[in-house]
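Everything below concerns the one structure shown next.
In this view, the complex is presented without one of its protein chains, the others remaining in place.
This part shows chain A:
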Amino acid sequence: MKLQIANLTKTYSNGVKALDNLNLEIGTGMFGLLGPNGAGKSSLMRTIATIQKPDSGSISFDEINVLEDQNALRKVLGYLPQEFGVYPNMSAERLLDYFAQLKGISSSNDRKAIVKQVLEVTNLWEVRKKSVSGYSGGMKQRFGIAQLLLNNPKLIIVDEPTAGLDPAERHRFLNVLREIGTNHTVIFSTHIVDDVKELCNDLAILNGGKILYRGTPTEATKELEGKIWMRIVERDELEKFEKEFNIISSNYNQDNTLNIRVFSETKPDETFVQATPHLEDVYFVTLKKDN
């Protein structure tokens, strides 16, 4: 299973170039698409999910030419958009039955069976009779996963699914996702680095419609080994340090001092100590390079 994206370009009518000659190849497993807000993640995801058409470029998934034969992809696609609603006053069970029909499950017994299964997987069985429009954020996201599973998709696209979830929900959500990811292609977009760290075996960092980095989390951190330095500074000193060093992140400590992390091939200064690179460092370093 391989998703291939070549020379994908999309410019919106307001002049924003959401995708800029983008090339990407994605194989089986969990793929994390990391990028800040407005990087073009959703545009890319929607384009792959046949929701939006690019200006130019091509996408193929195995044998399927996605842009030409959209329905062929839709048969094997599970898509969870960044934001969605459902028909009001309708129970999860009924809605899933509806989606099961849209996804081509002809027999009503089959539908019953699979709806039951996806409800159980997403832990919604207890609340299956409740109306989805009344669900909490986490439940709704799980419902999103449930509907996505109905056609046993080979390609799964989830767009920033963990935004706004509480830790327990997020945890549960990621577990479900990982389970799915073992034998499917899952593309997972987020701006939360930890999500990717915990979940993905492969990642790309996207900004300004371009892929800035492509690799595995381990590789990524490995590349930065010995190049990340940190120290504690007073608040007033920050400006000075920012001018002198390539600060990639700064965090407050409880006593109002700041932890700063600096990217540098060599030790920038005696006061710095070497730090173990995190995926977050990779993210910031990549973004910073692009600026």
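What we mean here is this: contacts are C-beta pairs under 8 Å (C-beta built on N, C-alpha and C of every residue); 3 or more make two chains touch, one makes a residue touch a chain; residues count from 1.
Keep in mind that, in the parts below, contacts and distances are computed from a predicted model.
Visitor: Can you work out the missing subunit's protein name as recorded in UniProt? Choose among "YIEGIA protein", "Putative spermidine/putrescine transport system permease protein", "Dehydrogenase" or "Peptidase M1 membrane alanine aminopeptidase domain-containing protein".
Guide: UniProt lists the chain left out of the view as "Peptidase M1 membrane alanine aminopeptidase domain-containing protein".
Visitor: Out of A:25, A:179, A:269 or A:290, which is the one that touches the chain we can't see?
Guide: Going through A:25, A:179, A:269 or A:290 one by one, A:179 is the residue touching the chain not shown.
Visitor: Among the options A:59, A:86 or A:260, which residue touches the chain absent from this view?
Guide: A:86
Visitor: Which of these touches the unseen chain: A:31, A:99, A:241 or A:284?
Guide: Counting the whole complex, the residue in contact with the absent chain is A:99.
Visitor: What is the set of chain A residues that contact the non-displayed chain in the whole complex?
Guide: 12-13, 46, 49-53, 71, 74-75, 77, 79, 81, 83-89, 98-99, 101-107, 110-111, 113-114, 117-118, 120-121, 123, 133, 136, 138-139, 144, 147, 149, 151-152, 166, 168, 171-172, 175-176, 179-180
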